[in-house]
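Structure, as structure tokens:
With one protein chain withheld, the remaining protein chains of the complex are depicted in position.
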Amino acid sequence: MMTGEQYRDSLRRLKLEVYYLGERVDSVVDHPALRPHVNSAAATYDLAHDPETEDLGTAKSHLSGERVNRFTHIHHSPDELVKKVKMLRALGQRTGTCFQRCVGHDALNALFSVTYDVDAQRGTGYHARFLEYLKYIQQNDLMIDGAMTDPKGDRSLSPGKQADPDLYLHIVERRPDGIVVRGAKAHQTGAVNSHEIIAMPTAAMGPDDADYAVSFALPSDTPGLIYVFGRQSNDVRRLEEGDVDLGNARFGIVGGEALVIFDDVFVPAARIFMCGEYDFAGSLVERFASYHRQNYGGCKTGVADVLVGACVAAADFQGTAKASHVRDKITEMVHLAETLYCGSIACSLESRRLAAGNYFVDPLLANTTKLNVTRFIYEIGRLAQDIAGGYIATTPSERDLRHPKIGPLVAKYMQGVAGVPAEHRIRIGRLIENMTGGTALAEAMHGAGSPQAQRVMILRQANLEHKRRLALRLAGIADQ
Amino acid sequence: MMTGEQYRDSLRRLKLEVYYLGERVDSVVDHPALRPHVNSAAATYDLAHDPETEDLGTAKSHLSGERVNRFTHIHHSPDELVKKVKMLRALGQRTGTCFQRCVGHDALNALFSVTYDVDAQRGTGYHARFLEYLKYIQQNDLMIDGAMTDPKGDRSLSPGKQADPDLYLHIVERRPDGIVVRGAKAHQTGAVNSHEIIAMPTAAMGPDDADYAVSFALPSDTPGLIYVFGRQSNDVRRLEEGDVDLGNARFGIVGGEALVIFDDVFVPAARIFMCGEYDFAGSLVERFASYHRQNYGGCKTGVADVLVGACVAAADFQGTAKASHVRDKITEMVHLAETLYCGSIACSLESRRLAAGNYFVDPLLANTTKLNVTRFIYEIGRLAQDIAGGYIATTPSERDLRHPKIGPLVAKYMQGVAGVPAEHRIRIGRLIENMTGGTALAEAMHGAGSPQAQRVMILRQANLEHKRRLALRLAGIADQ
Amino acid sequence: MMTGEQYRDSLRRLKLEVYYLGERVDSVVDHPALRPHVNSAAATYDLAHDPETEDLGTAKSHLSGERVNRFTHIHHSPDELVKKVKMLRALGQRTGTCFQRCVGHDALNALFSVTYDVDAQRGTGYHARFLEYLKYIQQNDLMIDGAMTDPKGDRSLSPGKQADPDLYLHIVERRPDGIVVRGAKAHQTGAVNSHEIIAMPTAAMGPDDADYAVSFALPSDTPGLIYVFGRQSNDVRRLEEGDVDLGNARFGIVGGEALVIFDDVFVPAARIFMCGEYDFAGSLVERFASYHRQNYGGCKTGVADVLVGACVAAADFQGTAKASHVRDKITEMVHLAETLYCGSIACSLESRRLAAGNYFVDPLLANTTKLNVTRFIYEIGRLAQDIAGGYIATTPSERDLRHPKIGPLVAKYMQGVAGVPAEHRIRIGRLIENMTGGTALAEAMHGAGSPQAQRVMILRQANLEHKRRLALRLAGIADQ
Partner (left out) sequence: MMTGEQYRDSLRRLKLEVYYLGERVDSVVDHPALRPHVNSAAATYDLAHDPETEDLGTAKSHLSGERVNRFTHIHHSPDELVKKVKMLRALGQRTGTCFQRCVGHDALNALFSVTYDVDAQRGTGYHARFLEYLKYIQQNDLMIDGAMTDPKGDRSLSPGKQADPDLYLHIVERRPDGIVVRGAKAHQTGAVNSHEIIAMPTAAMGPDDADYAVSFALPSDTPGLIYVFGRQSNDVRRLEEGDVDLGNARFGIVGGEALVIFDDVFVPAARIFMCGEYDFAGSLVERFASYHRQNYGGCKTGVADVLVGACVAAADFQGTAKASHVRDKITEMVHLAETLYCGSIACSLESRRLAAGNYFVDPLLANTTKLNVTRFIYEIGRLAQDIAGGYIATTPSERDLRHPKIGPLVAKYMQGVAGVPAEHRIRIGRLIENMTGGTALAEAMHGAGSPQAQRVMILRQANLEHKRRLALRLAGIADQ
């Protein structure tokens, strides 16, 4: 298992084609705009080596019997799913942001069972292929970008009906030794600092969409893969000197998302896990999405713990910590965060064994969890902004604070309670600004799928007919 | 283990002094106003004999090794706490209301550990006494009212400062063979159809309140115990002919609460479990309350399942089932209900072993769960009233429906979609009315303690200092 | 203008065919179940004679120049619409419930303009007819039930497609001197204690529905009109002795709704205001509904004022008035109530003059107001139940309180702060129970139309194209 530092070195050896702000990025590890995201991902490696957390950060591979980083592990019990959640919360607490590696983890777990199911029904050989790949990942402790979301173009049209057929990733050529694919995956968290990319279809599909029902893995620096790194709130503050204004200088803001373009990329046969079996696309989406939605009550609760702590500190620094309304708002933040956590724990415990032998979270509860995230993270952010006060939106820059003439005046007037340096108060304000700004919120909304996707799944899983019969019986309607 | 029918018979043998609407009640089993509550409690007995649910409804006693009704069992693992939650949900689905027996169950589990703790610190002998009592309960499969809430008089004053000292239950005489107590317990769910009453103090207490720090058990028909059964929404409809207007004629509305008056009642020494150890009162309250708050994401979710089903039926009967806003509201109801369920599951899984050997739910998560109940049950009710339509507030009575002249007109104009009898539509409307009316909601608010009690516990359990340190580290505040 | 007492006398002279609980009602004024509703309506008469409120309760008729009860007046300025709102709030404060007379008032104002518009386009003579009728109403100070809501049967089908054509009120015969109508109107507030019934269509209609596009007025005791009075929460408590358990013994709970059946009723030509002009049905619905939705931030705010006051009293009586969380909840209740009030004021001020000369509230803001009512009244009720405590759901009956043996015990243990009689505390609890129970809430949801009806109107009125252009311009999208 790699350490965080070894992970960084391994990234330096890759030759990805990454663009940001109109320029090719030399090194994702060393570019100031990308470095924080690399640091967050590196925390997933360090966690496995920390004696305090190795029980969370590692697991015993069911293939090799060796301890592997949990992010490469296939869940084989409810307890392992619960540990995943606790690992995510611990990492959220340490980084205060997204550490990106769960998407690949979830892709592995989804494909593990779906390749098994396809083989069982079609006599294909995907599962054995996949196991080889999984061994490779576990042995080399690689980080994977699980890539699902297509650009989708006109959302009212299916893949095959788009004006531009490339708006969903698809097979453009089938060769004896593999396939050539074209298209893109949008919003790819951690893609630029992953070793591998696993592509999966983005939606249930019909017979007309067979070329779009494709799943495979590729090294992230495969020729033809182009990454365009997206903008985040306050991204260019990272190009400035100093660290105060960044809020969370070391770990950044959410995951660092990129548009990943597949510009006629060749995929060798050994890395293809689905190739035209359109009727399994929906199952793969549902598996991946449910695993991924499970996460959000783990990582986001860890992140919320940090935000609660920042508000406690801000209140201390400003002399409002004892105000009953402040205490009440902090209570509410904790309450909302723990509600999210409960969801992730519960969907893990209520998991069930699949035919392939691994465990699948309860999809109803996993979707319930994520849907709450799309509300509560916003409300937690709102409460944090309330407690913090207006200064998170108006504080002068670090450069003003360091200015020989006005720096002392800024410090004098940014002072809170006596004894706490004004810079501390500013730093906490910047952390809250970082954690409650646009990008951080939007990720809570759309990461792991938009709210409506969760609602559709909740309704589908709700077993309304059973509930209806319960009601009819109690209402005394005899013939039902 | 008794069946529901045996339970009813056992109640007939008791001689409780119960009043309702200014009159002494002859038989709680046979009085139309009380019968539905008895039926609900009886469901806890029948569940244990139903092959489909016996795994939930029974458990293996850690004392005798025999199978006992789970409502008399001491939880010895997280899994047993999870099973409790599933049992409660199953019963909520079957009764559509409160089945009352959890209060006694929670009292047993709380006293099991607190008597142990008191003995450990004080060298008292409460735990052995309590085990004798527990054996008696398990062997006879008795229903217990766990009685905690005192009248409390002026809430701004502690027990000892009340103008009337009896507003908190207290010891008025200490004898060699026992004690005499005076006072009352308010809002006692299921008290009139319980075999036993276990009294517990209602709050943390100080040295001045030693006489109020008292816990004990008594047969429910002990002389001096007087029960005044409270009014519920639409209670007197039960005195009418017919069953339509009741909504849930068989199982009623929530628990059937009584004011239980202890009019100088003698308690023999063998049934005293706390007697003056005021510094353990808080611990007993916290244990009982947390176990009790755990329940609410179980039973209320089961009840919500029924309400969701009633709305599905109402929409079917009225031709609105396909309207997107109706589907969306049903989705929301399911989402909220499952969120509650997640809380109960999570606080069970995150339970920890106490010194006495039994398992205690995570109090932070249990309180989080109950606090959500005080909001979501109201919102679920609001959505149900929205979907149902105005007729839940205006439908003519069953007697009008049966009237020779206007009955056919009422049926004609209460008709929904063709083919479904108007009476079916009315019955579903009455069920929704029953489940969303005043008493049902108020119980979700104040049962197991009012919201502010949960907020106080959440803040106390939140470990803000840990969260604060997480934030300071990420903010780059070095010396923290 | 009549006084409340004269109004009661006038009702005694009518011969309505009213049923309740399967029996014909002799006198709506003197029947204990109906009397409170009559008292509420009577308050609209008394208000006009109270020197303190006559500016609100009366207006100068634009027809006669005489002062008339405002409930018979046609609004001729924004200021008059504002006064209507203030009148409703004052009455809500006095009655704590619905006083029913606005439906007729809104019907008059809607028909005033729609009859004008129909005449203008069709050369019909409805407006002159209507003015004659209006004079009659103003001179005799009559109370009118504005009857819109049809039973609607299968909501997915239009009027003409129902299995039973009578599920929407329609013309079954056209005669030279009038028409014969059949059908029913559901949920008719105040119908049984009105002098007149004005029927209006319930929805926009198409050419196939011409027989359903009918509006007319009838004396409430016209042969063939049958009223079946609906059940409310706790309705039969009114048949008991005593007044405590009713909460608001004098004025009851919301409006007292009836199913009004038109069993082949003849309508003379002079009282027909629409007869087949289906393309104006939508306009009449929109006018009536918007006026009616305007009301809800007036009357419900007055009612909420009472509920806030009840919570203040409850907190006083229990010793919780100084608790910060109680003060905060009261603040929230006030905040929500005033938000509703703002809506009614604003839609009045933003009214515009119609072709007929009267003023029409801003429909976007009126619908916004009512939609908030469907949420905030529930939340206000929830907060009230929170502040009040569990006793609103468990308090023994008045008969227990008066019982020679247990009465003193009940009083002893229902005591709050010293010095306030327990009965006072119980009375306030019963008032809160009354105001937050099922029927009261459901009326806030569905009165003046269900939430989805408001949402449809809001979307239609939102002028999205204008908003879209604003955005495109600021986004720098040149060609838009």
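Miscellaneous remarks
Order of writing sets the labels: A, B and C. Residues in every chain begin at 1.
Following the convention adopted for this analysis, a contact is a pair of C-beta atoms (placed from the backbone, for glycine too) under 8 Å apart; a residue touches a chain by one contact, two chains touch by 3 or more.
All of these numbers come straight from a predicted model, not from anything done at the bench.
The residue from A:62, A:76 or A:382 that touches the chain not shown here is A:382.
Considering the full assembly, C:243 is the residue among C:119, C:243 or C:279 that touches the omitted chain. Considering C:346, C:440 or C:453, the position touching the chain not shown turns out to be C:346 (whole complex).
On the side of subunit B, the interface with the absent chain consists of residues 324-325, 328, using the contact rule stated above. Touch with the hidden chain on the side of subunit A covers residues 19-23, 149, 151-157, 163-164, 166-167, 184, 186-187, 226, 228-234, 236-237, 240, 245, 254, 257-259, 261, 263, 318-320, 322-323, 325, 374-375, 378, 382, 385-386, 389-397, 399-400, 402-403, 406, 409-410, 412-418, 433, 436-439, 441-443, 445-447, 450-452, 455. Residues of subunit C that touch the chain left out of the display are 82, 93-96, 243-244, 247-251, 305-310, 312-313, 316, 327-328, 330-331, 334-335, 338-339, 341-343, 345-347, 349-350, 364-365, 368-369, 371-372, 424, 427-428, 430-431, 455, 458-459, 462, 464, 466-472, 474-477.
We take it that only the chains that are shown with their structure count from here on.
Chain nearest the geometric middle of the protein is B, using mean C-alpha positions. Residue positions of subunit C touching 2 or more other chains: 325.
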